[in-house]
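Below: one structure, written as C-alpha cells.
In this view, the complex is presented without one of its protein chains, the others remaining in place.
Presenting chain A:
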Amino acid sequence: MLYREAGDFKTTYREDNQTFPIRFDRIAYYTTVAAAFAVVPFFINDYWANAVFVPFLIYAIAALGLNILTGYAGQVSLGTGGFMAVGAYACYKLMTAFPEMSMVLNVLLAGLVTAGVGVLFGLPSLRIKGFYLAVATLAAQFFLVWLFNKVPWFYNNSASGQITAPERTFLGQFVTGAQTSASAKYLFCLAFVFVLALVARNLTRGTTGRKWMAIRDMDIAAEIIGVNPLTTKLSAFAVSSFYIGVAGALFFSVYLGAAEVGESFGIQKSFLILFMVIIGGLGSIFGSFAGAAFLVLLPVLLKNVLVGTLGWPTDLAAHIELMIVGALIIIFLIVEPHGLAQLWRLTKEKLRLWPFPH
C-alpha cells in the first residue's frame, strides 16, 4: 500500500516536474544513491570492482550516451566502440602531454574531443536515415579503429602499439595505475555516473529533449513546428559522443589500464552497448542503467553457475552466454521494444492499482 500517488498532490508545476513524482520512488532513489556513495566503498574488493561495479558504471555512461542518440533522438549508431576509442586515445594523449593536469579534467576534455568527432560523423545524418545512417556510423567505427592502429602518434610510438595509462591521483588517491584501490576506482567512476545521469535526465525532460524526441517521432512535423533539424541532430550527436567519450576515457584509464584499440574498442563494443540500450529500454535513463547492469551481471552469473557450480568448460559457457544474449535481444525486440524499463513501468502501474485493479 506504500506505492501510491493518491494523497500526494502536486500544488506547483515545479513539483509536478520533478524526476520522481511518487514518494516511494523518491525514497528508493535517495537510498540507492546514499548506499552507492557511503556503503559500497567500504565493502568493495578487487573482484567486485573489476568484475561488476566498475564495468557497470562505465557501461552505464556509454549506454546513457547511446540512448540519448538512438533512444531519444532516433539516430541509429553502430560507431559507439569507435567513439569510445576516441575518448580513450584523447585521454591518453592528454595524460601523457600534460602530466600535471587533473584526471577529472583529462576525462572531461576527452569527452569534449569525442563530442567534436561525433558531430563530424553525425553530419551524414542530415541527409540519410535509419539503416543507411547505421551503415555510415559503422564505417566511422572501422575508420577510427584503423586510424588509431595506423598512426603511431596516437599511441606515442610505443613498440606494442598499446596505450598504457600512467599513474594519476585525484584528491591524494591513486585513480589510475597499478596502485589504485578498488574503492578509489569505484568512487571515481561513480561520481561521473551520478553527475552525468542527472544531466541526461535534465536535458531529456526539457527543451532539448523535446526537440530530440520530436525529430525521432516525426521529423517533418518537428520541422514545421519550428525545430531546426540541423542543430537538433548535431546536438544529439555532440552530447551523446561526449558521454561515450567519457566512458571510453574511464574504460581505458581506470578500468583497463592498458588498451589496444581493435581489442578494446572494436565493433563488438558497439554491439554490446547497443544491446544494453535495447534490452534496458530505448528512450529511458533508468533503462540505460538496467541494460548495463543486465549485460555486465549476466556473464558473471552464468560463469559462476555454469563453470563454478556445474563444472562446465569455460568456452562452452561463453557460447551459451552469446546464445542467451542473442535470444534475449530477439525476444525484447518482438515482445517489449521498450525493454526492461517498460516492464518495470508496467509493474509499477499494476502496483499502483493493487489490490483493487479496477
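The working rule: contacts are C-beta pairs under 8 Å (C-beta built on N, C-alpha and C of every residue); 3 or more make two chains touch, one makes a residue touch a chain; residues count from 1.
The rule is simple: contacts and distances are computed from a predicted model.
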item: Omitted chain, identified by the protein name its UniProt record gives, among "Putative spermidine/putrescine transport system permease protein", "Manganese catalase family protein", "Cytochrome c oxidase subunit 1" or "Amino acid/amide ABC transporter ATP-binding protein 1, HAAT family"; value: "Amino acid/amide ABC transporter ATP-binding protein 1, HAAT family"
item: Listed residues A:Ser77, A:Thr137, A:Thr164 or A:Ser235, member touching the removed chain; value: A:Ser235
item: Hidden-chain contact residue, picked from the options A:Gly82, A:Gly248 or A:Gly283; value: A:Gly283
item: Touch criterion as defined above, residue of A:Ala35, A:Leu171 or A:Met218 at the omitted chain; value: A:Met218
item: Hidden-chain contact residue, picked from the options A:Val199, A:Ala258, A:Leu298 or A:Leu351; value: A:Val199
item: Contact footprint on chain A, counting only the chain that is left out; value: 13-14, 17, 199, 202-203, 205-208, 210-211, 213-214, 216-218, 220-229, 235, 283
